[in-house]
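As you look at this complex, bear in mind that one protein chain is not there, while each of the others sits in place.
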Amino acid sequence: MHTSAISVKNLYKSYGHFEALHDLSIEVPKGKITGLLGPNGAGKSTLMRCILGLIKPTTGYINILNQSLVGNKHNIFKDIGCIIEKPDFYTYLTAKKNLELLAMISKSDQAISNIQKCIDLVGLTGREKDKVKTFSHGMKQRLGIAQCLIHDPEIIILDEPTTGLDPEGIIEFRQLIIRLRDEFKKTILLSSHILSEIEFVADHIIIINKGKLISQGNIMQLLNEEDMIIHLEVDDVSRCKAIIQETFGINVKSDDLFIQFKLNKNNIPSLVNTLVQHQIKIFRLDSKRGLEELYLNITTNI
Amino acid sequence: MKMKYYIGFILLCIAFSVDAQSPKQIVHSCVKKFELINSYKAKVHLDFDLPDINMKSRDAKVYYKKPNKFKIKSQGILFLPKQNPYESFDLLRDTNAYTAVLVNEEIVQQKKCKIILVVPTKQEDIILCKLWIEDRNQLIYKIQLTTKSNGTILADYYYGSYIKSGLPDKTIYEIEMNKFKIPKALAVDLNGKKKVKKSTGANTGTIQMLFTEYQINIPVTEI
Partner (left out) sequence: MKLITFELYKIFSKPRTYIAYGSILIIIFLIEFALKASGEEYLDFILNTFKDSFVLEGNILNGYMVSFIILQTLIIQMPLLVALVTGDLISGEASSGTIKILLTKPNSRSAIFFSKWISGELYTASIVMILGIISLLCGVLLFGIGDLMVLKSDGVEIIQSQDLIWRFGLTFCFAILGLSVVATLSMMISTYVDNSISPIILTMAIIILFTIIGTMDVPLFDFIRPYLFTTHMIIWKNMFDQQLDFLLIWKSSIVLIIHIIVFYWVGWYHFKHKDILN
């Protein structure tokens, strides 16, 4: 059984001499959150737009839900909801009217009846009769998510969805994404510059750079689960740094107050003991998985 | 025998005296005949053959009230001669107002007509009036009217059913026209090649009126 919701094979996109995508092949697993990462100009938006039929690839194949995108768009897109960059609406209409009109053309029988539910889900209850031109950027983002969901799609594609959201909005969005996966079993393809957002929610990541695939796979597989990034706040940075380098033989980054380094999580107790024995006062110790480092390593080495 | 000669001589004198009516008398006899009509209404069918004007024939109603009220009414647009045909009758009613001269005779509509020139004696809008009169029936078959204000108009009268009343079945007016001019900006066919009508080069147009269903000497309130 094919477990990919989206399958891209040997995708090329050229604009004259410039190759935006080069022999790109990716898989987006069903029922998971897939993070699409890459620096500016990597081709993330181009890839997203190719999947959504907004850009015609030069060559290559795109399959969505076991159907080729070519010739089956009107079938496939009943099961796709998306936000590409900032969500745009007909600002001279109310939020509800925008959703009603989009529901009308989504070829879904339940779309109209889902409207109020989706408005409530994204936290716009009470604002649905206001014209979109009165909405803040964050409210438009929420409305964008609502329009993604009204026709109950299987796949949700989000390109930079948290741009412009306040911290509270970002947290709410993160919770919503997870809920969509867990409760509603949606497949989500999500691109973002904010690595922490991907790190918190993604099950699967795809990293591209300069139009080429760099790495893709289960996030747990890509990151050695046992390797942690340790972030220390100590009283004597230079001495602490020297102790760690000597004891564990690893590179350590530091500034006046903090030290950062990568360490197998099984060595954390030993680290703490060593520092305490050397009478280093530890004010703070954070540990996290090293997506940022992985990302930087991968993208700068290419 | 002698009586026969006397009667014959008298009849000859009468004949000569009739034949010897003056032009004024001839004109006056026609006017007198027409004076018996106080008013009339009729239906009229108008046909237009005017250079630079393309229009279909029209039905209308005509109204006349003595001495010279004459009106043609229609729902549509009509181009009518500027001269009221009965205006000349105002002049002709007063025998002291004009001089009449018999100039010739001519066969018009197979009738022998006397051509009489009428010249007003006083300063009038009418400069000259030329009448073709069949004196036997006191009928005017043609009028050529020249006025200061409206130029020259020629009217031909054709009689039929109402000949006893002196009312024509058909009248044809021949009118001199100026060349049509209009500011170009108002023309619908700016730079159009198609002509309104085939130009004959003539500057005269004709209006033909066919009269039917005369109602004579009935009250006319429309004018």
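For this structure, a couple of remarks:
Should a chain be cited, it is by its letter among A and B, assigned in written order, with residues numbered from 1 in that chain.
What we mean here is this: a residue touches a chain if its C-beta (ideal position, glycine included) is under 8 Å from a C-beta of that chain, and two chains touch if they have at least 3 such contacts.
Given the structure is predicted, the values throughout are model-derived calculations rather than measurements.
Touching the missing chain, out of B:76, B:160 or B:219, is residue B:76. Interface note: of B:55, B:102 or B:216, the residue touching the hidden chain in the full complex is B:55. Of A:77, A:135, A:173 or A:261, it is A:77 that touches the chain left out of the display. Although one chain is not displayed, subunit A still touches it through residues 49, 52-56, 73-78, 80, 82, 84-93, 101-102, 104-107, 147. By the touch definition given at the top, subunit B reaches the unshown chain through residues 51-56, 58, 72-82, 150-151, 175-184, 186-192, 194-197, 199.
As a convention for this text, only the chains that are shown with their structure count from here on.
For this pair, subunit A with subunit B, the centres built from the Cα atoms lie 101 Å apart.
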